[in-house]
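All protein chains of the complex are present and in place, except for one that has been dropped.
A and B are the chain letters, set down in written order, and residue numbers restart from 1 in every chain.
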Amino acid sequence: MSSPLLALRGVSKSYPQGSLVDRLFGGASNFVALDDVTLEIARGDVVGIVGESGSGKSTLASLAVGLARPTAGEILLDGESLAGLMRDHAGPWRRRIQMVFQDSSSALNPRKTIARCLAETLALRGVPRATREDDAIALLALVGLGAEMAPRLPHELSGGQRQRVGLARALAMKPDILIADEPVSSLDVSLQAQVINLLSRLTRELGLTLLFISHDLAVVRTLCTRIIVMRQGRIVEEGPCLDVLARPAHPYTQLLISSVPKGIAGRRAPAAVVSATSSVG
Amino acid sequence: MKRLAQLARSADWTGWLGAAIVVVMIGAAISASWVAPYDPVAISIEHRLSAPGAEHWLGTDQAGRDVLSRIIHGARASLAVGIGAVIIGALLGVSAGLFAAYKGGLGDQITMRIVDGIASIPLLVWAIAIVGVLGVGPVSIGSLQLPNEVKIVTLVGCLFSPVFARVTYAVAKRIVGADYVKARYLQGASHWQIVIGEVLPNCLSPIIVQATLLVAIGIVIEASISFVGLGVQPPQASWGTMLSDARNALYSGEWWLPVFPGLAISVTVIGFNLLGDAVRDLFDPRSEARTLVA
Partner (left out) sequence: MSAPLLKIEDLHVGFRGAGGAVEAVRGVDFSIASGEIVGIVGESGSGKSLSMLAVMRLLGATARATGGRVIFDGEDLLAASETRMREIRGRDIAMVFQDPQSSLNPALTIGRQVTDVVRAHRRMSIGEARRIAIEALERVGISGASRRLDAYPHEFSGGMRQRALIAMAIACRPRLLIADEPTTALDVTVQAQIVDLIAELRRDLGLAVIFISHNLQLVAEIVDRVVVMYGGKVVEDGPAVDIDCAARHPYTRLLKACVPSLQGPLGPLVAIDGAPPRLGRMPPGCPFAPRCPQVADICRHEMPALVRDGARRVACWRPQ
C-alpha cells in the first residue's frame, strides 16, 4: 500500500492582525485562515475544493505547494515532510508539485516571449538546450496552441490563451500533482469551457493528479471525481463529487447548491407576464 | 535593434530632441580636445572680455580664454559627475531596493530604514560640507592619484542611492507578489535567477526614468559645488566655476559670461528630462495596446 501523494495532517495557518506595535506588545489577535485541516490525495485523484471567499481554499493551495508554511500541522508530499523538503529551496521535489494561477494577466512575465518562458522552465528541469525549443512547441501543442504563439509576448494573447500557456509552463516540469487555483474564473464564459475541457483531457491522458480550487460547483462537477467543501477555514463536507452534489448532507453545501443560477428553471417569483408590445425596439 | 526600430516609430519629437541634446553633449565632452576651437586654459590679455563675434563665437572671459572652448571642456566635468554619480547611486540603491522587496520581513525593514536615514540628509548641503572638510586636493590610493571630482562623484552617488532604492522598492514589491514570480519560485529557480531574470527587468523603466532625471540634478550639484570653489579647480573649466567667475560680470555688462554656461546647464538638464520621458513610454511592453485604447 503506497502512501498518498499529498497529505495534510491537522494543518492550520493563522496570520497576525494589527499593527507592529500591537504585535510586539501582544495586543494583536490572529486571523485563522485554515483551521485543523486533514485530507489525503491519492495518485490520479481529481479533487475539487469548493468554497467562498474566506473559506481558506487559496491558503490551502499556497501551503500545499510550499509558498507559505503552516502554523501547525504537517504536510506530506509522497510521505516526505514538506517542511523538511523546503530546506532545499531548489530541490528536485519542487518539480513534482506545480501550480496554475487565477489571474491570467499576472501569470506570465510581460517581458518574456512564450518560447522563452517555457524554455527557461525546461532548463530548470535539466532539458538540454538543443531540445528545449522542440519541447516548448510540443508543450504548446499539448495545451492546444500552435507554434505561432512561441515568439509572442503575453499581452498579444487572449486570456484563455494565457491560461493555456500557464498550464503548459506547469506541465513543463512534469509534475506529479497540479494545483489549479481558480484557473477559469478570470476568463470570459465562452473561454472557460475550452480550458475546463483541456484540463479534463489532460488528467485523463497524462494521469495527472489535480487539486482544482473553485467557487463554482458546476465546474467542479464537470471536472472532478471528489469534492471537498470548505467554509471559514474548515472542511465541512467531502466525498465523491456526484454523491455530495446529489445528496448534500451539510446545510452549507445545500445553500451553495441552491445558490447556483439555474436560468428560467430557477425562477423563484412567478414570472411576470410579458406583453409583446413592451419590447418594441 | 528591435527596441531601436520601435523608438523610431513611437517616440515623438520631444524624445528625439532630448536624445539629440544628450548625444551632442556627450559627444562634445568626449572629443573636447578636438572640437574646441581654442585651448580652454590659454590666457590672452589682449583678447580679454571680447564680446561674442566671428573670432570668439561666445566671447572671452576676464583672462581672455575662449568661452565656447571652456564650455565644451566643462561638459566633461559636468557629465562625468552627473553620469558617474547616477551609476554609483543606481548600483547601491537598486541592489538595496531589490533586496528589501524580495527578502521581506526584518531584512526589508532594516534596509529601508537605513535608506530613510540616508534620505533624510539634505543632499546639497552635505556634499558641500564633506568636500569642504576633506579638502579639495586629489585623492591618493596607494600610488594611484585620482582627481578631486572622484570625491564628488562618490558622495553624490551615495546621496542618490536612497532615491533609487525607494523607486526600485516600490515597483519590486508589487512585482514580487505577481504570479509569474511565484511560478518561477515554485520551479525551484535560484533567488538570483528570480531577482535578475523576473523582478529587475520589470522594474527597469521607472529606474531609467529616475536615472535620467538624476543625471540632470547631478549636473546642477556639480555646478553648485564648483560654484562655491570646492569642485573643479581653476584654471580647469567647469560650468559651475565659469558661473562663479562670471558673478561680477552681471554688473559690468559682460552678459555672455554668465548666460552661456547657464544655458549649457539648462539645455543639458532639459535634454536628460525629455529623454527620460521618452524612455519611460518606450519601455512599456503594452505601449502599442495602450495607444489603441487611449
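As a convention for this text, a residue touches a chain if its C-beta (ideal position, glycine included) is under 8 Å from a C-beta of that chain, and two chains touch if they have at least 3 such contacts.
Predicted model, so just to flag it, every value in this text is computed and none were measured.
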{"item": "Contacting the left-out chain in the complete assembly, out of A:Ile49, A:Val100, A:Leu191 or A:Leu211", "value": "A:Leu191"}
{"item": "Full-complex contact with the absent chain, from A:Leu139, A:Met173, A:Leu217 or A:Met230", "value": "A:Leu217"}
{"item": "Interface with the unshown chain - residue positions in chain A", "value": "52-53, 158-161, 188-194, 196-197, 200-201, 215-219, 221-222, 245, 255-264, 266-269, 271-272, 274, 276-281"}
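Heads up, the rule we're going with is that only the chains that are shown with their structure count from here on.
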{"item": "Complex contact set, residues of chain B against chain A", "value": "178-180, 182-183, 185-191, 197-198, 201-202, 285-286, 289"}
{"item": "Sites on chain A touched by chain B in the complex", "value": "65-67, 89-92, 94-95, 97-99, 101-103, 106-111, 120-121, 124, 153, 155, 166, 169-170, 173"}
